[in-house]
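And now, chain A:
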Amino acid sequence: MSRLPDAEKLCTKLVAELAPRIVPGTAMIGLHTGGVWLAERLHAALNLKEPLGTLDVAFYRDDYHQQGLARNPKRSRIPFDVAGRDLLLVDDVIYTGRTVRAAMNELFDYGRPQSIALVVLADRGGRQLPVCPQYCGALVDVPQGMRLRLKRGPDDKLALELEHGA
Partner candidate 1 sequence: MERNPQLNKNGELQHLLSIEGLPREILTSVLDTANSFVGVTGREVKKVPLLRGKSVFNLFFEPSTRTRTTFEIAAKRLSADVINLNVAVSSHTKGESLLDTVANLSAMQADLFVVRHGSAGAPFLIARHVKPHEHVINAGDGRHAHPTQGLLDLYTIRHYRKDFSNLVVAVVGDVLHSRVARSLIHGLTTLGTPEVRVIGPQTLLPAGVEALGVRVFHSMREGLRDCDVVVMLRLQSERMRGALLPSAQEFFKHYGLTAEKLALAKPDAIVMHPGPMNRGVEIASTVADGPHSVILPQVTFGIAVRMAVMSIVAGN
Partner candidate 2 sequence: MRLLIRNGRVVDPASGRDAPGDVLLAEGRIAALDGEAREDVKRRPADRTLDAKGLVVAPGLIDLSARLREPGYEYKATLESELDAAVAGGVTSLACPPDTDPPLDEPGLVDMLRRRAKALARARVYPIGALSVKLEGESLTEMAELAEAGCVAFSQANAPLTDTQVLWRALQYAATFGFRIWLRAQDVWLARGGVAHDGDVATRLGLPGIPAFAETVALGTILELVRATGTHVHLCRLSSAAGVEMMRRAKADGLPVTCDVGIHHVHLSEMDLGYFDSHCRLDPPLRSQRDRDALGAGLADGTIDCACSDHTPVDEDEKNIPFAEAEPGATGLELLLPLTLKWGAARRLPLAATLARVTSDAARVLGVQSGRIQVGAPADLVLFDPAAPFRISAEALKSQGKNSPFLGYELVGRASATLVAGNVVFERA
């Protein structure tokens, strides 16, 4: 869709914004699935020393009792010590803020980080919790009843897409 921003351009923009605040101990964690793709890009571009962590918030979602357990959750892997760490939490799209809330709860079960900064490619508004990204690629308007998704093409190119669904 022509009015959606170019994900690749947003990626480059984020790398530029993040580069100044990277210190040796900085670690990055991507949220499955779109957030991991974005994080892999940023991690490589920013040349982070610590290996990339990945998080699946299936076990921390607040809608478990309404929706049941998400199908086939992935395994969360944090291959570094969270305690005392400056973390960059990366997701593709932020909407209600509930996923980020769940991710933070999960992270704190690994240990007590020094700080968490939220990095998102797109912010579609519609927050239901007091959560906001420190680094944001672009604000995007999403029509009612549609979903904003990050897709990764066969050539590894990232693109934002709209699809039907909540």
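In picking the candidates, the idea was that all candidates are chains of the complex that A comes from, given by their letters.
Rule of thumb we're sticking to: a residue touches a chain if its C-beta (ideal position, glycine included) is under 8 Å from a C-beta of that chain, and two chains touch if they have at least 3 such contacts; residues count from 1.
Everything numeric in this text was worked out from a predicted model, so none of it was measured.
Student: Sticking to the defined contact criterion, which numbered candidate from 1 or 2 is in contact with chain A in this complex?
Tutor: Looking at every copy, the candidate touching chain A is 1.
Student: Residue numbers of chain A touching candidate 1 in their complex, please.
Tutor: Residue list for chain A touching candidate 1: 56, 58-60, 64-65, 67-69, 71-78, 83, 105-106, 108-111.
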